[in-house]
Structures are given as C-alpha cells and as structure tokens.
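Take a look at chain A:
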Amino acid sequence: MSDKPKVGFYWCASCGGCEESIVDLAEDILGVLDAVDIRLWPVAMDFKRSDVEAMADRELAVTFLNGAIRTSEQEEMARILRRKSGLLIAYGSCAHLGGIPGLANQFPREEILRFVYEQSPTTENTEKIRPLTSAEDQGRKTTLPKFFTMVRSLDQIVEVDYYLPGCPPTPKLLLNAVTAILKGELPPKGSVLAPDTALCDECPRRDSKPVDLQIPEFHRPHQVVIDPALCILSQGVVCMGPATRGGCEAACPAGNMPCTGCSGPTSGVADQGAKILSCLAASSSPKEEDEIRRVLEGIPDPVGTFYRYALPTSILRRKRMPAETPQAHQ
Partner candidate 1 sequence: MIGFLSTKHRNKNGSPSSGRIKKVVRRVKYESELDLGFGETIAERAYGQKLLSCIQCGTCSATCPLSYYMDFTPRRVIAMVREGFREEALNSFTIWLCASCYSCTVQCPRQIHITDVMYTLKREAIAREMFPRRYPIPILARGFFDIVHRNGRNSEGRLLLYLYLRTNILKIFQNTRLGLHLLRRGRMSVRQEKIHRKEDLRSILGAVSPTREEPRS
Partner candidate 2 sequence: MKYLYYPGCSLKSTGRPYDESLRAVFAALGIELTELDDWNCCGATAYASIDENQAFGLAARNLAIAEAAVTDGPPTIVAPCSACFLVLTKTQRYFEDYDHVRDGVTRELAAAGLTYRGHVKVRHPLDILIHDVGLPAIAKLVQHQMKGLHVASYYGCQVVRPFATFDDPLYPTSMDAIMRSLGAETVDWPLKTRCCGGSLSGTIKEAGLRLNQHLLVEALRKGSDLVVTCCPLCQFNLECFQKQINKNYDERISLPIMYFTQLMGLAFGIPEKELGIRRLFIDPLPVIGALKGGVPAHV
Partner candidate 3 sequence: MSEQNGEIRIGFYVCHCGHNIANIVDVAAVARYVAGLPHVVVSREYKYMCSDPGQELLRQDIHDHRLNRIVVASCSPLLHEQTFRTATAKAGVNPFYFQMVNIRENVSWVHEDPAEATLKARDLARAAVRRVAAHKALQPKTVSINPDVLVVGGGIAGIHAALTLANAGKKVTLVERAPTIGGHMAMFDKTFPTLDCAACILTPKMSAVKNHPNITLWTYAEVTKVDGFVGNYTVTVKHKPRYVKEDLCVGCLECIDACVYKEAKVPDEFNRGLGKRKPIYIPFPQATPQVVLIDPETCIAVKSGKCKRTCVEKCDRLAIDLDQKESFDEITVGTIILATGFKTFDPKRVSYYGYGRYPNVYISLEAERLINASGPTSGELILRDGRRPKTVGIVHCVGSRDKNTHRWCSRTCCMYSLKLAHLLKEHSGAEVYNFYIDIRAAGKAYEEFYDKLLEENVHFIRGRVAEVTDWAVIPEEEGKLIIRVEDTMIGVVRRIPVDMVVLAVGMEPQSDAQEVRRLFNISCSTEGFFLERHPKLAPVDTFTDGIFIAGACQGPKDIPDSVAQAGAAAAQALMLIDSGEIKLEPNTAYLTEQNCSGCKSCINLCPYHAISYLDDKHRASINEALCKGCGTCVASCPSGAIHQNLFEDEEIYSEIDGLLAERSPESTAV
C-alpha cells in the first residue's frame, strides 16, 4: 500500500462542471496523480456507500466535495465524508455558497416538484404521476432520498476546513490548493483558498473605470454591445466584480462577459448581494423619485442578479413562504 495521502472527490447537487475542472488540470493532473492516491471519485470510478462507510475515520487525508446539499442522501454522504476525512474542502460555488441550485430557495418545494414532474415544457405527464418515495418489491424495500425544502451549502451541514471558490474553481486555484496541502502550508482553518480582494484588483479593464462613475441607465448584457476594452460597469452593464472575490483572474470580463459573482464575497462582507446592491444604487445618478424607480427597473431581477451563486449563504438564505412553513416532511 502506498503511503501517498488518500484523496476523495465527491459530488452532491452540482452540474458536473467541478469534476470537469479537475480534468482541466490537463498534464498537471499527472503530477497530482503521482502525489496522491485517489480513493473515492464516483464520477470516474464505481464506489458504493458501504465502501466509504467501511473506511476508518479520517482515513481520507482530503476530500474535495462539490455541489450543494439538496437531498437527504447528500446530507448523509456529507456527514459520512466529514467523519472519514482529515480535511473536508468545499469545492466550487455550490458547496461553498449554495450555487446555482441555491436559486431554488426562491420557490416552494411543492412548486418545484410540480414543475419538474408535470409542467416543464419537455414533460408529458397527463396522469400527473410522481415517483413513489418508497416501494416494496418481493419483500425488498427501496426508498428515494428525501427532497429537502431548502438548498444548503456544505458548511450549513458539516464543518468545512477550506473553500475553493469558483464555478468551477480554476485549475490554478486547485493546483495551489493541492500544493499547499502537500507542503502543509495551509492558511488558518475556514479560509477561502483564494485572494481576499475583489475581482477588480485583477481585472484587465480596471484602469478604464472612471473615478467619477455615475450610472445613468442599466442594461442587460444582451441589450448592448459591450466594448471589450472598457470597464463593463461603466457601460451600464451590471458586473458583480466589485463585490466578488478574485482569484479567477477576471476570466469572464476578460472574455467580454460581466462577472456574475461565482466566487462569493470577500471576507469583509456578509451578504454579497446586499453590498453590490448598495454600491450600484449609490453610484447610479438619478435623484427624482420616479426617475430612480425607472432607472433601477433596469435591473429586473435583483435576487437572480445579485444572489446568483450565494442565495443559500446570504443573510436571508431563502424566500419567506409563510403558507408552507412549517413543512410537513415526507
């Protein structure tokens, strides 16, 4: 048996992009593979839950877990892996902040199920059949994991040692993390393994941003042709850059798209959405009440825009739905 540190990769509610990002290490991955002993990677190899349960506590030196927690099965795996891992790393926006799946926190559980099983354009389900949550067949009982009412980030379930931000994290960040782990040069527990300054710091367009910026109108990316050289915000297009942690080398602005905030806030900010909202509203120019209303209508969906990745970890976490709380669990 090798004495290389044992590593696990696991996914919960995620799109698979994070798994891709590991492969994105390209040839560097070989170095990594030499250095570590991958013991768990469901997306690449076949593992059973029992295998994991069979592991000794903290047997895995590090587990990179991506994806948000949306079902009881994911919750359970998170808890098991916490127990089995020395370091548990929330990998990517979903595990870190709740991510895109977290936007589901704007809707009642029932509404989501109804849409998925009955109403979505690609669904043909006139009898409105829903999967049974448990079924008996020849005495054998099979059950489906419970579908939670609320999407949660990993650290809302178990203690997390480090966070790798990004949707997905850039190879560079991953590599830095792995090297740091191997060298044992880790920052204090709970840190986000990325710079603690906002995106603008590394944005190629930074210098084009005027110091006296006043935003007269807001546009959505598809409504305008974005000048590739100029600060995107200065063109009236909402860019989350100022309120989003850097480390991605401003990949999106570099690709002529506004930052959408996937790396979450810097350490000094509790609520990414609230801060960018505060900043943009203050920096817009209208003074007269109706004019203010009109200009700010240019941001039609504040929640979807400002909390695209961080709704479950924002201060409010989830839309208030008095009718449905307290929820009768299945």
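With respect to how the candidates were assembled, all candidates are chains of the complex that A comes from, given by their letters.
Convention: contacts are C-beta pairs under 8 Å (C-beta built on N, C-alpha and C of every residue); 3 or more make two chains touch, one makes a residue touch a chain; residues count from 1.
Please read these numbers as outputs of a predicted model, since none were measured by experiment.
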{"item": "Complex member in contact with chain A (any copy), out of 1, 2 or 3", "value": "3"}
{"item": "Interface residues, chain A side, partner candidate 3 - complex", "value": "196-201, 206, 209-214, 241-243, 246, 265-269, 275-276, 278-279, 282-283"}
